[in-house]
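Note that one protein chain is taken out, while the other chains of the complex remain in position.
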Amino acid sequence: MIAGVWQDPPAQRITFDEWARLFERVPTDLLDRYHYYRRDQEERDGLRPWSAYMFPPQTFAIYGCRHLMRLKYDNSLAALRLWGFVQNETERLFRARQLGRKVIATMGDLGAVPVIVNSFPGLVAFYPDCIWWMPFVMESNVLLDAAAELGIGDAACFSRAALGAFAKHAYFPDPELAIASTGVSCDDFSGVEQLAERFATEVLWVESPMRRETLNCYHCAGAKERTFDSQTEYDPGTLRFLVKEYERVLVRLERFAGYTITEQELRNGVRKANRVRRLTKLLRELAYGDGVLPAVEMMMVEFGCLHHYSDIDEWPEVLEHLLATAETRAARRERVVAEDALRVVWITPPADPLFLCYLEDQGARVVGTEYVINQSLEILDENKPPLEAVAESFMAASLTGSTRQRVASAIHQARRYDAEGVIVSGILGGSHCAMESRLIAEYIKAELDLPVLEFDVPPHGKEISRQIRTRIDAFLEMLTERR
Amino acid sequence: MTEQGTGASGPHKELLTSVERFGLLVIDEKQDRVPVFPFITSHAAQVLGVPLREYVTDGATMARAQLVAQDRYGHDFISIFSEVGIVAEALGSEFEFPEHDLPMLRRPKWSELVEPDSRVVDPSKDGRLHVYLEAIRYAYEARGDRVPVLVYIPAPFTTAQHLVGTETFLLGLMLDPDRVHRLLQYATESVIAFSRAVINAGGLPMLVDPLASGSVISPDQYQGFALPYEREVIDYWHRYDLDVILHICGDTAGIIEAMPETHADLISVDRVDLGDVVSKVGRKVRIVGNFDTSEIWLSEPEAIERETERMVMENRDCPMGFVASTGCEVPLATPAENVAAFVRAAQRAGSNPDYGRRRK
Partner (left out) sequence: MFKVGIDVGSINTKVAIRDTDTGETVAIHVRPTGYKPRATAHAAYEACLQEAEIERSRAGRLVATGYARHAVDFAHASITEIKAAALGIRHWHPECRAIIDIGGQDSKVVVLDESGRVSDFKMNDRCAAGTGNFLAVLAEKLQVPLERFGPLALRSRKPVAISSLCVVMAESEILSLVAADTPVEDIIAGLHEALARRIANMMAPLDVRPQVVFTGGVAQNKGMQLAMESALGQRIHIAKMPLFAAAVGAALS
């Protein structure tokens, strides 16, 4: 094995076992090349570096993530890096605290507040919300049981797992400050936030306002603005309100950090977030357009826009690596799915990654997604004052408007990538999802004349239930016949 | 397969699972209590009430016994282990399997120190390696989200002795060291090949090297012949970022300071002064030790509780972390109430009342 030399095999989705064999061929010095919290690592002496993260699914399976054995993976070095980095986040957050950084839980708004937090030197933002996929990845009730003991049971969305994680103090360090968004956000998660209050030293509540459609807003007298990136229409009064909320956040953060932040530092924060969002956009374009990356890896990429998996410096490097891989593949016309795979837009794909794998196994591919995180994909306007830019990106948020507005982005993607069908999956217990699905389906049918499949995602398991597999299979049969 | 009982929660409900607790230990965070790790190996056969021969030749039986024992005692690791000849057997040494005793070496692969062939074990076919793999998969499916499935892998030094017989091997250390090194390299390749399959099945490998003990060889011989191969295996496991326990039984006082050079993350010791170990290497590695295995077998439960408590109180603040364990395997015939007394006392004495309290 020649040190450091690596050539990706032709693009393919591979099994857990196949990754084990491929991993054997990766040179060790290549594994040692990548570290999180890079700068802190250089100062350590002699001891085995703890900040490497380039590890295969086997590592995380051994530490409890049983579902990883059943998934399929992209076979590139960049994907290995992606998986290792994402799976390593628990460790990373504890190391952050050990290094003297202050760990701040941002909750409920999915993408906006971390831009402000991460502008401060020494502060690290993370989303406890993201723990919601752990019950699926571990095939385990451990976190859900812990949440149930605190009062949130089966009737609520899987994001209740976050409460279990708070109670256990073992998935992330107890945050010294939590910034919890409520108002127009997920009802179930607002409940989680309230119950989690006792586990954070302090909670700062932020109200996310409803984005009024100017069309039927009686008090804004026809004034309307559009967001910088997606051109989502909003009421300027709402924006002003949110900027005021963020000013409050800023004051609290300065007091907490004992540090007065400059306008320039905030602008840098916006630029850093934008770098991630731009990379994500390019990756989406290549993955959904050309089929060069699998849907599961793309799910992880998209969610990275929320808080950069707690490492604002390393995450964009991971994305650059993926982008280089994706571009090489596109240039060579290599794909991870068949060229004639059925093209599907998926609204709120399940936290269980097995679903995305299954769709690809059955000869389809994802050409668009709506994960309720539109706000974090929105490019920020660098010419605006930073807080205003952040607030404006939130005006594109999935949950803060009508269902029709939420669907707009899915419809846009379906047109752009010539989708042949749309899947809408709701979360059993998720209060908005369960009721919104039918409405979403209606809007899509009205606008696009595409078949729509709706189903509710069941609780975690080792495999997808036969009934749901039948639905997906029948849906794909239907799309095939339409060709 | 039915969902197994409360597992890590043991007799009373605890906040963390064993997986969560071990996870905190290896990233240098305080846990709700010290992990408790009596080496419950073949003793589990007695808990389930199956003959040892069945336990060591049938993976499902081994796993079931382990799960039942873990339910009963509430300790923090499942232990997949038969005896240390497992890799040598897969390479061609012959063992016998008494119904009520552990496998014994009948005839080593070679009767003299020869140039080894080029064979590497095939874990799916050779010897009883598949028994381990089956046991790992079974236990992992049943409880892998909550309890680590620890697999005792014999180190190259111990494996090599089972390939040529102890006497031949020890003589070879002095008479033909080059050939011994080639034999050790040969053993290393198969140890790694086997551990690769273990890792892929969901097992966390732990390296055991009983024949590298100070009771058998000198510190110089340890450094020259055992340590480099221990390190080679551990470095391989570190490619997977696994947190490795190295266990050497017997007297390791003379080699304790060298043991961290294997790159092990946790060092497990047997008949040595634990305080001495902690003061010598406790700043470099986490310490696993070392309740006397004759005591756990023969003492009264009250005495075991007392002694366990003392051991845990004295060592729980070991700088890099501490795991309360037995010095070696819990003897087969140990009364269940003795094991329960050990676990109970270690959990109590090792508990951290400040866990989860808000930091000021």
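For clarity, chains are labelled A and B in written order, and residue numbers in each chain start from 1.
In the analysis below, a residue touches a chain if its C-beta (ideal position, glycine included) is under 8 Å from a C-beta of that chain, and two chains touch if they have at least 3 such contacts.
Predicted model, so just to flag it, every value in this text is computed and none were measured.
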Visible contact partners (per top-of-document touch definition) of the missing chain: A
Contacts of chain A with the absent chain, listed as residue ranges: 428, 438, 441-442, 451, 455-456, 458, 466-467, 470-471, 473-475, 477-478, 481-482
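Here is the rule we go by: only the chains that are shown with their structure count from here on.
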Chain B to chain A touching residues, read off their complex: 15-17, 19-21, 23-24, 27-29, 140-141, 144-146, 148-149, 196, 199-200, 202-204, 238-242, 263, 355-356, 358-359
Residue numbers on chain A that touch chain B, as the complex places them: 16-17, 20, 23-24, 28, 31, 48, 50, 52, 55-56, 58-59, 61-64, 66, 69, 90-91, 94-95, 98, 138-140, 142, 167-171, 173-174, 176, 201
